[in-house]
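A protein chain is absent from this complex, but the other protein chains hold their places.
And then chain A:
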Amino acid sequence: MRFGVVPELLEFDRHAILAGEIWRLWTCHLVHYSTRHALIDLATAAAACSVALPVLGWRRLCLAVALTAPLIAGGLLLLAPDLIYYRGASGMAVMLVVLAACTLWRQAGIRARTALALLGVALAVKIGAEALGYTTGWSDLPADVHVAWQAHLLGVSSAALTIKILAVR
């Protein structure tokens, strides 16, 4: 088997998932379209993890990742019926960023909360712009791949659910 075939076995492939290849619900977040795409997603996720880790600990953080990965991919199956293929960890990265911001919120003072709120607004504007198709210039995806903004929205929703389930204080 050629190494290049591996991403095709791991990516989100709507028909393959519906045919029973459910591992793709988790593994689609691990494969990317390019090295730059992977590095930016993983760097964002790593920065968010470093913020959330002191509050959540490894166990709860890993649990959050394991639970939300299929939620985001499953949400794409329902919310984006035209999406046939998907790769990328950005849905997970958004989930981790929101989770990290929420863990920080209780400890933060007025100024820090203002900064966190502004970051939240910036994230919402970014997702909104992606939904409207304004992605030129800031997307690191190949030309024939569009930004699946639904994954980012699902990342925010998954973070809210995780906070509820894990009873993050």
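Heads up, the rule we're going with is that contacts are C-beta pairs under 8 Å (C-beta built on N, C-alpha and C of every residue); 3 or more make two chains touch, one makes a residue touch a chain; residues count from 1.
Definition applied: contacts and distances are computed from a predicted model.
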Quick one: the chain not pictured, UniProt calls it what, "2-oxoisovalerate dehydrogenase subunit alpha", "TIGR03915 family putative DNA repair protein", "Rhombotarget lipoprotein" or "Molybdenum transport system permease"?
"Rhombotarget lipoprotein"
Of A:Leu25, A:Leu61, A:Ala89 or A:Val156, the residue that touches the missing chain is A:Ala89
Listed residues A:Val51, A:Leu77 or A:Leu166, member touching the removed chain:
A:Val51
Which candidate, A:Leu9, A:Ile22 or A:Ile40, sits in contact with the chain we can't see?
A:Ile40
Using the document's contact rule, name the residues of chain A that touch the chain not shown here.
29, 32-33, 37, 40-41, 43-44, 47-48, 50-51, 54, 76, 80, 82-94, 97, 100-101, 104, 107-109, 112, 115-116, 119, 122-123, 126, 135, 138-142, 144-148, 151-152
